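Only a single protein chain was left out; the remaining protein chains are all shown in position.
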Amino acid sequence: MSATTTEPLSYLDNTGDDPTVRARLVVGDNDFHAVTNKVCGIVESPQPRLWWVAFAISSSLTLVLLAMIAYLVTTGIGVWGLMIPVGWGYAIVNFVFWVGIGHAGTLISAILFLLRQRWRTSINRFAEGMTIFAVVCAGVFPGIHVGRVWFAYWLAPIPNQMSMWPNFRSPLLWDVFAVGTYATVSLLFWYMGMIPDLAALRDRAKTKIRYYAYGLLALGWRSSNRHWHRFEFAYLLLAALATPLVLSVHSVVSFDFAVSIMPGWHTTIFPPYFVAGAIFSGFAMVVTLVIPVRRIYGLQEIITKRHLENMAKIMLATGTMVGFAYSTEFFIAWYSGNTYEAFTFMNRAFGPYAWAYWTMVTCNVLVPQVFWMKRFRTNTILLWIASVLINVGMWFERFVIVVSSLSRDYLPTSWGYYRPSIVDILTFVGSFGLFFTLFLLFVRFLPIVGMAEVKGVMPQAHLDRPGHRGHGDYHGDITGTEVLS
Amino acid sequence: MSSMNHHNGMAYWRSLDELEQTAEFREAVGREFPNDDWDRLPPATRRQFLKVMGASLALAGLTACRWPKEEIVPFAHRPEGRTPGVPQRFATSMEIDGVALGMLVTSFDGRPIKAEGNPLHPDSLGALSAVAQAEILQLYDPDRSRRLLLREGGQQYVKDWNEFESLAGGLFSGAGAAVLAGAFSSPTLGALRERFLTAHPEARWYEYEPISRDNEREGTRLVFGSMVRIHPHLGGAEVVACFDADPLFDHPAALRLVREFAAARNPESGTGGRLYVGESGFSLTGVRADHRVAVASSRVPALLAAVANSLVAEHGLELPAAAAGFAGATDHSATDDERHFVDLLAADLMTHRSRSVVLVGPRQAPAVHALAAVLNHALGATGSTITYTADPSPDRPSHLEAISDLARRIQDDEIETLLILGGNPAYDAPADLDFADLLAGVPVSIHLSLYDDETSKLCTWHLPASHSLESWGDGAAWDGTLSLRQPLIEPLYGGRSAIEVLAIAADDGPKSGYELVRESLSGRSGIPISGDFWRRALRDGVVGQSAWETVAPPTDPAGLASAVDGLRELLEVGRPTTEHPELVLVPDAKVFDGRFANNGWLQELPDAITKITWDNALLISPATARDIGVSDSEVASVEARGATLDLPVCVVPGMARNCAAVALGYGRAAAGQVGNGVGVDTYRFRTTAAPGILSGVAIRGTGRSYELATTQDHFAIDTIGFSERNLRVADLVRETSLDAYLENPEIIHEQEHHPPLISLWKDHEYEGEQWGMAIDLNACIGCNACIVACQAENNIPVVGRQQVLNQREMQWIRLDRYFKTAPGVTPDEVDDAEIVFQPMTCVQCENAPCEQVCPVAATQHTTDGLNAMVYNRCIGTRYCSNNCPYKVRRFNFFNYHKDLADTTKMQFNPDVTVRSRGVMEKCTFCVQRIEAVRIAARNDNRPIADGEIMPACAQTCPAEAITFGNLNDRSSDVSRSREEHRSYAALAELNIRPRTHYLARVNNPVDGMPSSVEGAGDHGKESG
Partner (left out) sequence: MNEDKSNDIFIFPRWTGILRPAIAAGALGGALYATVIVAFGFSPWATDVGYAPVQPVPYSHALHVGQLGMDCRYCHNTVEHTAAAAIPPTQTCMNCHKSVRAASERLIPVFESYSTGMPVQWIRVHDLPDFVYFNHSAHVRRGVGCVSCHGRIDTMEVVTQVKPLSMSWCLDCHRNPERHLRPVEFITELDWVPDDDQLVLGRRLRETKNINPPQDCNTCHR
């Protein structure tokens, strides 16, 4: 629980691949109380100095973001590097980047839940939180990238004296709805799942403020049987509701490009390709965050190496899918015989933006391949480095798609080369500030591990089942309803 | 003596002022600091955009509330024939280099807002050049001088006209008085000159223009004994041979010549014709050439001599005995291209005798013009493709002689008082005269000028001139037709015109320009100046049948002999080498000799060939660049005639080997806030000995680089982009040869390979009109007139060099320029190339990609087929622009109108919304003009006649390349041109169904099948 926990000893290693030995999802001799102490302790005990340093940095970056937005709104889009032909630059790239990252949480909590991947329990809360903050960051950009922000409300279908509707044929409008829905549902999902743990915090509260604050948030949770029943049923429903969204959001985002007629944008492969990429980047971001956190707050026994390894495997899978998408694009560009399309891809790989393209390929396709090797999956340092690289790569993927396609379209006379302005860059950096500020506050005030759910997969949860003691991810006769009631 | 008076006078006024304590005086006292730049505007310039602008979010929000209180101020007495809010048009004229150009100026509630051509004027025929149209902006230029200034002892005093008048009387009496005027054709000014010289017999009169056709004049004198003016007629010309000449652009009668040329070259209705051009760098004429060879300007005489040779030797053409010497000189160093060119041309000239014409550019020496005249004569061109009139001022010395003589006299202190009417000699006089220094030494120098410019700052007196749209005047067209000039607005800054000032100097008392013009007109023989005549003349802007008589001058053996010697000398000149390349100084296509340097429209106008804005650059061919070792956008240090200048290099194909060219007219020091410090002042290279062609210069790379603000990518880009560009041109800009076209009219469609085009959406229905446009690439010569017309009509802002560098230029019309090179070559292998133009603006797609993606429906299809752009609805997502395959939409990245002076805002067209920042804008076929005509027609229940609606671009196009009209009317011009075989749509394979179609360009080379047609081996562009 303190920052001084040492690197996990061998007994903490639950990454064995021997199917006869059921790996434990929580290692060390932790009983329920120990888990509660560990998790609640993070919120209750004062934060390590490292937290304060991080918070100082990220919050000042947030101020930078606000300053840049103010400058933008008072001066004009021209403070960015945009021009004709490249009418979309960093803003949209960042938007897609953040939305993509926002995919891991809901995927883990919803899809893995429905798939009974019970190892999710240790990381889902954490991932969901990250999702919300990523979506917040994403939400910033479409808002500020329009030329006349003060009229952005015209995007919403509200009655007005002009008796004008928005244009429902425009993918940008679909975006508004898709991202809006996604944000709402993820938020609900996140909050729903937190209620029992908030109640736990409430019950352990030492100060009045905490008592009432957590009390209010806990919505009077008394952990009665009925409560648990309702809770788990609602959780199941939300999971079912969220699952299609995981796939729909980034599909819709990809329509922004796929529906246009720009070579390099107008591609049928975009929806699946974007979703795969989103999950890819999402997990990369989870890993990037979770490794330091578990280290600093001594959660190695709850967020175990097995969790990291599993995520590494998912990254390997999705990363390979993305790589496949890249190659398919090239093949189709050649196979379709569409010379514009063909040129766009040759230009990506060998034109002025080749540097961005090859950065993308290296980070997204080559780097994940190391996860074929267990060493890389289980060594936290290497894993962390790889996941950071993947984040970089995924940002460049969006950059390549948006910018390199626009910069050279149909008429050679209107070709151009896009250079970001300093404001572009600071806005981007600032969005990271916003993201980490929110994340640090989350760590500071909310339970970052779903205690109740973790307890559910601990050996102690199955004392009533002789013969299955200690088999955390037992898949036998524990049916959904059983789990839920 | 006069300086004595002057001094006393000075003291007298000052005491008087002190007595009265007039406002001016106090102002002057307050501001009497040496070289104090006090009468500047607030330093907000149109070019500093990256500083924070106003319009905060809060204010923007408030606009949702009640509009600000507005006032209506009706006339107390409404003038006759004036209806509030209804524009009126007046015929007037402006004079450039002594040639009057007729204009029709639209005036809205008393504000002139747009200049168009005067259909009745022989040199305009309804069209107007880019430069002339930009006059409107100059009229409202806030930098124009507003006061009379007297500079003495490093101090600056504000004066008024009375003070000058009372002084002027004494100034010009006695020896040492001189007047330096520009070239002029105004009879009134001519009459006043006589009056002035009779009033002051000892005074001297000089005329200087940095850019003139004096060589041509002198050439004709050599041939005919007397100076005559040459009038080419391209209408009936089967063969036009241009030697360093650009009749389609830099000729005073270019607009007429373009009209004739375009009409003749139309493969359906035209008489045909073939264009040969031998020149050092691409001129607009060269772009249209059927056979073009790039030769250094110093070698052009040799080229023409070779033609003469071949004509005489191989085709048996007889020259006058005295001119026999022109032939016989064989150029052994000629390249194969040159030989080929000469053989083809000579043969063609011979077969088309009397239907051919040889033209030589003003840069070339008189002897070359003489040779051309002789050839024209021998080929029987005289009277058919070329006519002559007597030179209007035969006894005028050449401009260079004049300025040299004046300089010499100033040097010898013979000049006491110098009155400079317009012009800017301190800036543009030949460098070897050091005219600026000399001028500073003249005791009393008076400069009448629109701006307090380089010359004014060196003169003791600066007089603000009235703009040509503010003053009465007259002038003669190139063919002599008398053109009247009437003011459209009171002088904004209290300026006076040259004739008014000269009248004062001639002791003719202060008289209004109106009086003076009427006087001289009535004085003019043969013209009854009755009220009726006067009114008609004013309405028409020209006096009918007032063109000069054509003459058929006999040749003059003596002159011819000297011409032959002159040519022989020219032939001695060797070819320029890599070590000693040649530099050609050319007048700029936009700022001309520098006089328009403060005009934002022109500064930002992309040069037709290089697409450079806001700069002049050293143009050299790729091969030469490689040899010399400089690269595109590198700063080269150029040393010529003792001066060394750093010039940015622009590598452009089509320049002659080892021959560089650079434009004059840049690097102004006192042009105004727009023009100051733009480009490099290359007049420093220009000497009386070598005014245009400088041989043996030194060009060295400096390693430093300087980014030129171009509106298109440079010729040299990465290999992959370069080859793709070459691949696409053949499909985008279709062209074929006349032979191939006549043999198979469908030839330009043979390269179309795409699957059937099926639309996802339901087709629009059109009951009434549906508008369409056709642009004839065979007529378009790339003169940029349409761009300025559009800018003036649609309130398009000037954004400045930095924004152009950021690729945010705003002109709605983009004149796409493509270099055509053989397929498969890399930028490093190319040296020469063919150029094709394609005017590109919104084509109003039927299936418009922009309409589908706009989230707020700010761009929509209208019931007459337009692709409407609703500025007040646009929120600026820029999605439409991203999705536009032609990239013809323009975005207001900043509030570009914020820093405009109030005077400049007076130019705005009130019928077009001024776009705020954050708003997308684009061409809408001048929808304001469409609506105006539609309402008028509906009001009197009549259909809209074909051609009644004219978009600004179509109206001003000298080649009549742009046709606009109703596609639902099968008989309309545009429908018919749609049905021509040459008609095609750019990017048709995307099935966006553009409403603007292009008519393919048809070249007429001798050998029939130009490579460009086979070059179009580019298949199957299924839309992505």
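Lettered A and B in written order, each chain numbered from 1.
What we mean here is this: a residue touches a chain if its C-beta (ideal position, glycine included) is under 8 Å from a C-beta of that chain, and two chains touch if they have at least 3 such contacts.
On a predicted model such as this, the values are computed, not experimentally measured, just so you know.
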item: Option touching the unshown chain, where A:163, A:207, A:225 or A:268 are the choices; value: A:163
item: Selected residue (touches chain absent from view) among B:84, B:201, B:509 or B:531; value: B:84
item: Residue of B:927, B:944, B:974 or B:1002 in touch with the missing chain, whole complex considered; value: B:927
item: Chain not shown, touching residues in chain B; value: 64-67, 69-78, 83-86, 860, 862-864, 866, 868, 870-873, 911-914, 924, 927-928, 931, 935, 938-939
item: Residues belonging to chain A that touch the chain removed from view; value: 159-164, 203, 220, 222
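Assume only the chains that are shown with their structure count from here on.
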item: CA centroid of chain A to CA centroid of chain B, Å; value: 59
item: Chain A contact footprint on chain B (complex, rising order); value: 49-50, 52-57, 60-61, 712-713, 717-718, 720-721, 724-725, 727-729, 732, 803, 806-808, 814, 816-818, 840, 849, 852-857, 873-879, 881-883, 885-887, 889-895, 916-920, 987, 990, 992, 1018-1024
item: Chain A residues within the chain B interface of the complex; value: 71, 73-79, 81-85, 87-88, 145-152, 154-155, 162, 164-167, 169-173, 176, 256, 259-263, 266, 336-341, 343, 346-347, 350-352, 406, 408-416
